[in-house]
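Missing here is one protein chain; the remaining ones are kept as they sit in the complex.
So that you can tell them apart, the chains are marked A and B in the order they are listed, and the count of residues begins at 1 in each.
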Amino acid sequence: MTDLPVAIASPPIGFAAAPEPPDLLAPVKLRRGLAGFAWRHPAIAIGGALVLAMVFVAVFAPYLATLDPTAIAPARRTREPSAAFWFGTDMLGRDVYSRVLYGTRVSLTVGFAVAILASLAGLAIGLVAGTIRWADGIIMRVMDGLMSIPPILLAVALMALTRGSVGNVVVAITIAEIPRVSRLVRSVVLSLREQPYVDAAVVAGTRTPMIILRHILPNTLAPMSVQATYVFASAMIIEAILSFIGAGTPPNVPSWGNIMAEGRALWQVKPYIVFFPAFFLSLTVLAVNLLGDGLRDALDPRLAKRL
Amino acid sequence: MDRRTFLKSAAGAGTLTAVGGLSTPAISQRVTARVLRFVPQADLANFDPIWGTQYVVRNAAAMVWDTLYGFDENLAPRRQMVEAEEVSTDGLTWTFRLRSGLKFHDGEPVLAKDAVASLNRWAARDTLGLMIKALQDELVAVDDRTFRWVLKKPFPKMLLALGKNSTPVCFIMPARIAATDPFRQIGEYIGSGPMRFVRDEWVPGGRAVFERFTDYIPRQEPSSWLAGGKQMQVDRIEWIIMPDAGTASAALQNGEIDWWENPITDVVPLLRKSRNVMVDIADPLGNIGVFRMNHLYPPFSDVRARRAILTAMSQEDYMRALVGDDTTLWKPLPGFFTPGTPLYTEEGGEILQGPRNLDAARKLLAQSGYAGQPVTCLIGQDQPITKPQGDITVDLLKRLGMNVDFAAIDWGTVGARRAVKTPPGQGGWQMFHTWFAGADCNATHFGIRANGDKAWFGWPDVPEVEAQVAAWFEAKTLDEEKAATRRLNKAALESVVYAPTGFFLQYQAWRKNVTGIVKGPLPFFWGVSKTV
Partner (left out) sequence: MLTYVIRRVLATIPVMAVVALFVFSLLYIAPGDPAAVIAGDQATPADVERIRQSLGLDRPFLIRFGEWCWQILHGDLGTSIFTNLPVANLIAQRIEPTLSLMAVTLVFAVCIAVPMGVVAAWKVGTWIDRAIMAFAVLGFSVPVFVVGYLLAYIFALQLDWLPVQGYSPLSNGLWPWLKHLILPAVALGSVYIALIARITRAAMLEVLQQDYMRTARAKGMGQTDLLFVHALKNAAVPIVTVIGIGIALLIGGAVVTETVFAIPGVGRLTVDAILRRDYPVIQGIVLLFSFVYVLVNLVIDLLYTVLDPRIRY
C-alpha cells in the first residue's frame, strides 16, 4: 500500500475485503553457482555427473582395478562375487571387476570417437550439401541410401570386410551414424540460408566461406552437440551389440559387449558376468541420454521438435 | 478414399488372417510322442560325410547312410550291410556279399555296384582307404549282391577300415551320387539308413529333419553302437541348432527339446537340479584336445619351437578352461592315445609332465630363430571346445613373447582356412585348435600321421613316425602293437606332430521321458524312444 491519494482505512460494513494481491515484485530467491545450475537443469546435472564418473573410471582404471584384466587363471574360474573378486571371475578365471573397469575405456573411447568423427564428417557433408546447391541432390541421395540400411546391418556388413579391432568398429559405426548428423546440419543450414542477416551478408559481398564460418557454423553447434550425445549413446549400444554377436572388438580386448558375449552361455548359473557390464553400460547410456535431453532443453527449447 | 474406409479395410484384412491361422490341436498332439528333438554340437552346414571331416556331419550321416561293417561297443568291426565275407587263404582276395532286401530311400535296391562306387569315393579321402588302394589289384562287382576286392599284398585290417567310426566313415551311397568327385560335395542325400533326410525342411543354421525310412530292414541282433539292428523307435527326429548354450539349457529344462548332445559343464549342475533332466557322461572314451601346428612355415617348422610349446603349456589350464572344476572330467595326457584303452602309453611324455618351465621354453624359442613375426592362430569362436583352448593359447603365446595374430573366426571358416597351404600373412595359418574323439585315437588315425604333403592339415613330415605307424600295421599280436605304439608315441612327441592339450570327458543331457540313450563316440538314435 503505497501512495493512494485517499487512505481507505477499512472497508464499509457489509463488504468483504478483497484478498491480498500477490506480491508480484517480491525478489526471486536466486540459487547461484553450480548448485543453482544443477537445480535448474537436473538432467544435465545428473547426466553430466554420471558421465564424468565414468570418464574418471576409464582414465584411472589401472589404479582402480584390483587385478590384471587379462590374467588368465583357469584354476579359479567362475567364482561368485567375493571379497577377493568383487564382481566374481569369468570362465577363464579373469577378474570381472577389473575387466569391467577396463571395458569402460573401450566403450567410452568408441562412444567419444564415433561422436566426434561422425559430427565432424556430418558437419562437413551437411555444410556442403546445404550451401552448394548442385551437390545437394547427389549428397542427399547417397545419405538417404545409407540411412536406408539399418545401422546394425550396415555396421555388421562393414565389420565383415575386416577383422575385429577397436579402430574398425569406430569406423564402421561412424559411417552408420554420419547420415543422420549430415541431415540435421543440412536442415539447419537450409533454414538459416533464408534468414535476413545472411541475405544481408551476401548482398554486402561476404564470400561464402566467411558466411559459413561467421553465421551458419555457430548456429549449428547447439543442435549438433545435442545430436552428438545421442550418437555417443547409440555408438556404445551398437558396439555392445556387435561384440555380442561376435562382429565387434576382438575377444582379447575387454569391452562391455565382449564380457557380456562371453558370459552369455552361463547367464543362468553365473548371471553376474552378464549383469555387471550390462549395468554399467545401461547406466552410462542413460547418463548420456539424460545429458542430451538436458542440453537440448537448455540450449534451445525449439530443438525439442526437431530432435 | 477417406481415412475411415482405409482403416476399416485394414482391420478387416487383419482379422481374416488371424482366423485362418487356427488349426486343430488334436493332430499336433498325436505327432509329438513320435518326434525327438535333438540339439547337436554344431550346425549342419553341409552334408557330405566323405568330403568334410567334421564330426557333426558324420553324426547326422550315420542316420541317413548305412555301412558295410560297424564298430560295436568294443571297437570291433561287425557285419552290418554285409551278410557274409570271405578271405582267400593268401589274404589277397576279399569277397563280400550284401544282405538281401536293402533299399535306398528313393526305392532303388542297394546293389554291389553302389558299394563299389562308394568304396572308391571313400578310399580317395580316407587314410586307411588310401593304403588299401595302394595295394589294390581290382575292386569289382561280381553280381548284384556280391563284390570282390583283390589286393597285391594282404591287408589284415580291412574290416577295421570298413567299420571304423572315425571320419570319414565308409558310408554306402547310390552309385550315381558316389560318382561325384571326392573333392566336391555331393548334391543329393539319398542313403539306405534307417532315417531319411527331409531336404525340404532343412534350414541350414536352424534345423535339420529326418524321418523314419519304413522300408529299412534292421539286422536281427541287438544294436551295439554302429553294429547290430538299428531299430528306430521314433518316426521323426528334428535337429535344432542352438548356438546359445543358455537358451539350449533353458529349452531342455522346459521340455522344448529332448536331448542335448554336449551341454557345457557349467550348466550341468543346473540341469542336474531339474527334476526332469538326466545328465551323464557322453562317451567314456572321451576326447583329446589338439593344438595343431603348421609344420610348413616358421616358427613351427622348427622342432625347437614346437618343443617350446610342449615345455611351456599347462594341460591343467587347458582342461580347466574346457571342463571347469570337476577333476573327474579330465586327465593330463602325456601322449596321443586314449587312457583306458589297451594301447595307452606315456612313453616320452616327460616333457608334458612336471612343473612348467617358461624360461626354458623361451630359450628354445629363441634358438629356433623366432624373430617376432606374427603367428596366425585360427580359433573357432562358436565351438565350446575350441574357444577356451584358443583363449589359453593366446595367453600362453603372449607370455612366451610371441606376436599373436588372433583370427577369431567361426568353426566353419576354420575348416576352410586350415586347408590352405599358402604362407601366413597371405591367408595361411600357423596353428589352430580342434579335438579328436578318444575312440579315434590310435595308429590308424590321420591325426598322428606325418607323411608330409599327404598328411592332415599341418602337414608334419617325420619319417620315424611313419615307420612306427607302418610297424603297427604289420604287428601280428597285441604285444607287438603295444610296442609299436610306445615307439610311435615317443617319436611323435619328440617331433611334436601336434601338441595334445589333455584328455577330457563331456556330458550329454536328456529329458527323463526319453529312454535308450547309450554312451558312445557319437549319438546313436536307434533304440531311443520317448514317452509322452
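Definition applied: contacts are C-beta pairs under 8 Å (C-beta built on N, C-alpha and C of every residue); 3 or more make two chains touch, one makes a residue touch a chain.
No experiment lies behind these values; they were computed from the predicted model shown.
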Selected from A:159, A:189 or A:253 as touching the chain missing from the view: A:159
Check the options B:144, B:256 or B:480 and report the residue that touches the missing chain. B:256
Absent-chain interface as seen on subunit A, which is shown: 141-142, 144-154, 156-157, 159-162, 233, 237, 240-241, 244-247, 260, 264, 267-268, 271, 274, 278, 281-283, 285-286, 289-290, 293, 304-305
Even though one chain is not shown, subunit B touches it at residues 1-3, 6, 18, 21-23, 25, 28, 43, 45-46, 51, 183-185, 203-207, 240, 242-244, 246-248, 250-251, 253-254, 256, 381-382, 409-410, 412-413, 416, 419-420, 427
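In the analysis below, only the chains that are shown with their structure count from here on.
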Of all residues in subunit B, which touch subunit A in the complex? 244-246, 249-250, 264, 266-267, 269-270, 316-321, 324-325, 381-382, 384, 388, 391-392, 394-395, 406-408, 410
Residues of subunit A defined as touching subunit B within the complex: 70, 72, 74-75, 77-78, 91-92, 163-164, 246, 250-252, 264-270
